[in-house]
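For this depiction, one protein chain was excluded, whereas all remaining protein chains were kept in their positions.
Up next is chain A:
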């Protein structure tokens, strides 16, 4: 069997007793790139955070399965070791922990004790990934995300993605705050991973990222659900016409889940 399969079934998620996701269904298989699009406040980031196990989000109904295993029963670190990765929109700053030490711990966390990655091999792989993403080598010795610019943080997330090589990656607004050059580099990194063993869920509200990473499937989220799915042409139509036609088609007046109400 090629790659892993992530199945999200009827997922309902609340934050502080307010329901944000109201029954999301999605299946991502190894080899597939999915894009989840939608205006702000429709639940896209909540979907990403809930799958990874963010402490503030509570799953009230539904299931998330990775190759049939119940992800929701797992601790955050177990989810990661099972093959999930979340490229975060707002990665934490960890003072005193170098990017390099963190990466090595992350890689070794997936390996058996006594089978840690040899230091030289690690450095070689990291240097080549840093080069590929056009990141200054000093970053490896800087404290994780501390004092990083928005663009550096995003590149660092992709660096981690390339080094950790998960089965399924979710990238939450990995394009936000990037200029066009950075966007190209980040896309190049993601595209490099494309093969039949790697599945990816790309969350964005701009079509422009999808000019560089062509998705196999595009989903539109509104009101905490996936309301429409289609091929890459769906993203292009959204870029040209916006979201109003979908709202009209589906009779939706307010697409948000009233997060700020």
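Everything below uses one rule, namely that a contact is a pair of C-beta atoms (placed from the backbone, for glycine too) under 8 Å apart; a residue touches a chain by one contact, two chains touch by 3 or more; residues count from 1.
By our rule, contacts and distances are computed from a predicted model.
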Pick from "Erythritol-binding protein", "General L-amino acid transport system permease protein", "Sulfur carrier protein ThiS" or "FeS cluster assembly protein SufD" the UniProt protein name of the chain that isn't shown here.
"FeS cluster assembly protein SufD"
Could you tell me which of A:59, A:164 or A:252 touches the chain that is not displayed?
A:164
Missing-chain contact among A:91, A:177 or A:232 belongs to A:91
Had the left-out chain been drawn, it would touch chain A at residues 52-55, 75-77, 79-81, 85-86, 88, 91-92, 94-97, 101-102, 105-106, 109-110, 143, 160, 164
